[in-house]
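Shown here: the complex without one of its protein chains, the others still in place.
A and B are the chain letters, set down in written order, and residue numbers restart from 1 in every chain.
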Amino acid sequence: MKPPRFSYIAPRSVEHALEVLAASEEDAAVLAGGQSLVPLLNMRFARPEVVVDINGIAALDTIDITSQGVTLGATVRLSRVETDPGLRASMPVLPQAASFVAHPQIRNRTTVGGTLCHADAAAELPALAVALGARLHLRSLARGTRTENAEDFFLGTFSTTKAGDELLVAAEFPRHDGYWVGYDEVARRHGDFPFVGLCLALRMADGIVTAARAAAAGAGPRPVRLAALESELTGQRLTSSVAEAAAEAAAAEVDPPTDNHGTAAFRRGILRTLVRRMTTSQAKQEAA
Amino acid sequence: METREPREQIEISAVINDHAFNGEVPARMLLSDFIRHEAGLTGTHVGCEQGVCGACTVLLDGEPVRSCLLLAVQADGHIVETVESLAGDERLSAFQQAMKDEHGLQCGFCTPGILMSMAAAERHGYPAQTAEREMLGGHVCRCTGYVGIRAAIRRCWESGPRAERTETR
Partner (left out) sequence: MTATEQASMIGVRLPRVQDDRMLRGHGYYVDDIDEAGVLHAAIIRSPVAAGRLAAFDADAAREAPGVALVLGPDDIEPLVDAVPSSWLLMGQQITDWQIVSRTVRYVGQPLGVVVATSRAAAEDAAELVGMEFDDQPAVVGVPAAQAPGAPLLYPEVGTNQVGQLHVGSPVEELESVFATAAHVIDLTLTVPRISHSPLEPRGIVAEWLPATRQLTISSSTQVPHLVRQEVAHALRIRVDQVRVAAHDVGGSFGQKTTLFPDEGMICVAARMLGRKVKWIEDRSEALTASYQGRGTLSRSRLALDSHGRFLAIHADLHGDVGAFSSSGTGGTGPFQVAGLMIEGPYRYEKAGATISAWYTNAPPTAAFRGYGMQEGTWIRERLVDQAAHELGLDPVELRRANMITADQLPHVTHTGIPFDNGDYPAALARAAEIGAERCRPSSGRVRRGVGLASMVEITAYAPTFLQEMFQIHWSGWESSTIRVNEDGTVTVFSGVTSVGQGIETALTQVAAERLGVPPEWVSVQLGDTSTATYSNIASQASRALALAGAALWRAADTLRGRMLALAASALDTTPEAVRLSGELFESKEGATVSWREVAHRGWMGWGRDDPDRIRLEETVDFDPPSIAFGYATHGAQVAVDLDTGKVAVEDYWVVHDSGVVVNPLIAEGQIIGGVTMGLGGALHEQSTFDSSGQPTATSYLDYIVPVSEDVPDIVIEHFESPSPHIPGGFKGLGESGTIPPPAAIGNAIAAAVPEIARHLTTTPFHPSRIWTLLDEAGLTG
């Protein structure tokens, strides 16, 4: 189908974008990468009055790396996240997860902000944000800047706390010093949406897990923080029986969907497999 | 070109295959439709309008993108390259020739998008493995079964300077 009628504006500053969003009274859609919005427009599932194209706002296209962590501006492309040498050095899980997203032709346009705001529960970046405790910076004309933990930001299927007059301007991923952080997923083919993805961060001392953070993609209506998995692993050595128990704990605490791509039981099975694989792999690394 | 108010018709200035286009476009017109019906370059094809099949792939400032997922207005101030820009008057490009020699196309509908992705892969100096796995992975072909396309990639890359590169992305 062809998109419905809308008017379009490409502001050059955040302030101008916020003015337009405020004036549009919930009828605006923000155009960043367009890889999620334009298909919705093309199917007439999205019917905004105004499309606000933020790709020209230079202030949003920044990567800021400090000792505290990494701040990615909203319009940073996932292709850049994948290849940026600074990110590879300071927070390699970000490029690693980005490399799973679709294909280069999509990553050349997909943005950090767009992916987080679209909030597809099967997408990689939202799960990463929840696992790593990312803080999202949102701005509006009326209320200024607010900061929200990723875990609170994602409400449900394609649903976040972002108000109609708000713009997500940046996502801040704190450093987790001393943690090993990894992301893995099982998809039908490389680049397909995962059945389930897992972001796992482990802090180890003398072979014992002293802290764990984990979140799953595709295991529920929003990215799921796997608290039971975390507590099952904490204080343990990564033996195979611990991996099994952790896998069971993770499977038990999620409520995955059943759809054309698979049953809930299947997705639990995938999550179990990911937990086993990632903990086993980390155990081997520790031993080495 | 920045305006203060949202509009339904937008003036744009874009370059497509070395030709300048200046004119007004409806905000909702997709870049794929602009290329095909306004610029008259029908080599870029539309297969899904959902960004999955890859038939509409063009280069935007040298990067392969889905023209069905861009608004025409987003080409303002940018350079678009389509399949019509690849061959010389007399000769096909090296990859185009390899596609012909290896029977990498049948109905031809998906082909232009693949050609653009490979043109970008060549320019960026990607090794053959990346071209096959990452770039070709973003394309659907319903006719060939991909074997001929992969053979074309190998043939073209083997005979070019990128043959020596072994880095993987």
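List of remarks:
The rule is simple: a residue touches a chain if its C-beta (ideal position, glycine included) is under 8 Å from a C-beta of that chain, and two chains touch if they have at least 3 such contacts.
Computed from a predicted model, the values in this text were never measured in an experiment.
One of B:Leu41, B:Leu59, B:Val73 or B:Ala120 touches the chain omitted from the figure, and that residue is B:Leu41.
Between the chain not shown and the residues B:Ala75, B:Leu105, B:Ala128 or B:Cys156, the one that touches is B:Leu105.
Note that of B:Ala39, B:Leu59, B:Ala120 or B:Ile149, the residue touching the chain absent from this view is B:Ile149.
Where chain B meets the omitted chain, the residues involved are 26, 28-29, 36-37, 41-50, 52-53, 55, 82-84, 86-87, 92, 96, 99-101, 103, 105-112, 115, 132-133, 136-137, 139-150.
Taking the complete complex into account, residues 1-5, 39, 43-44, 186, 188-190, 193, 195, 260-263, 265-266, 269-270, 273, 276-277 of chain A touch the chain not shown.
Everything below uses one rule, namely that only the chains that are shown with their structure count from here on.
By the touch criterion given at the top, residues 2-8, 10, 27-28, 30, 33, 49-51, 54, 57, 60, 63-66, 68-71, 73-74, 76, 117, 133-135, 137-138 of chain B touch chain A in their complex.
Per the touch definition, chain A reaches chain B in the complex via residues 1-12, 16, 20, 31, 34-35, 38-39, 41-43, 50-53, 55-56, 79, 102-106, 108-109, 189-191.
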